[in-house]
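Shown here: the complex without one of its protein chains, the others still in place.
Order of writing sets the chain letters: A, B and C. Residues in each chain are counted from 1.
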């Protein structure tokens, strides 16, 4: 399986990443992409920007472990994970997950699994810039619950 | 909510459709795309092409009903569904579903819901071209089961 | 009323559509399929296994027991394989 994991300051081009992943192959029947975008508000209040701090070295290792787990659980033909760090303005992209498989269910499930784990296990911390002082974003218990459900869920889905 | 439903012969550009959907908005935090691609084989045997027959008029109505249902079940900010018909060669795209929401779970669930229903309820029929004579593709009971599970599943998921 | 046929139902019947006036004692989709099956060899072949044939009335999926009264357009087709 083709796996790409990248950490970068610059915005990414989702279409270019999908093209790289699918290339000239003819065994891929389903491609799912998830793009996380910086919203203009956080808890109803407008924000000027997000700043993402990360733990260099561990981020790549942690994402790598989850990509390997996704590969073990679903019949994937390719995975790309790109996560930005640094300052990100509203409307800009933050994170990209691309999964490719012969059929749709493994592609959907693996993408959702990877996003749930990125949220709770990848060492990133978001700080919000408002008009006033910067504030760290609190972790959400619903994100923990979302990641937790994969522990009790069967691996490969129907089809 | 912005909803686009299109039926066309030509290939689509997923990135252009996502750009159209997200535009200058800053309330979208999550975009999920599903792209269905014509594989080079069907049940292990190589194919030369697929031909998709459809029921004009009903296709649009049926997809419209499912988009409306998705809108009622999840807090969506935009949906695009494009389905091709006619002759499609291996490696070419067939179907695109794009869903946008503030958060990831509604976007993932609505995209998967729409694909499960497109497979079993949208009036399309695939014919496979092999070296020999063309053959109609059989419907799969796993696709019916996949669509069925949405009847018993709660609407909006955790965040 | 107008009948439409798709995929292998169309191929077996030998035409994509036709106008028909069913007898007054044909009330449902299932009844219409039985009546059609009696119209000749090609129809008998198309409708030999009505359980696998799906139907739509005026572009909405319906079950075999659906009444056909008032229908303008009825379509018959195999299970769908889009997506």
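One rule holds in what follows: a residue touches a chain if its C-beta (ideal position, glycine included) is under 8 Å from a C-beta of that chain, and two chains touch if they have at least 3 such contacts.
Keep in mind it's a predicted model, so treat the numbers as computed, not measured.
In the entire assembly, the chain absent from the figure touches the shown chains A.
Of the listed residues A:74, A:108 or A:124, the one in contact with the hidden chain in the full complex is A:124. From the set A:1, A:19 or A:58, the residue in touch with the chain omitted from the display is A:58, counting the whole complex.
Seen from chain A, the chain kept out of the figure touches residues 36, 52-55, 57-58, 61-62, 83, 94-95, 115, 118-127, 136-139, 143.
By our rule, only the chains that are shown with their structure count from here on.
Distance between chain centres (mean CA atoms), chain B to chain C: 26 Å.
Centre to centre, using the average C-alpha position, chain A and chain B are separated by 22 Å. For chain B, residues that reach two or more other chains under the stated contact definition are 36, 115, 143.
The residues of chain C that reach two or more other chains are 83, listed in rising order.
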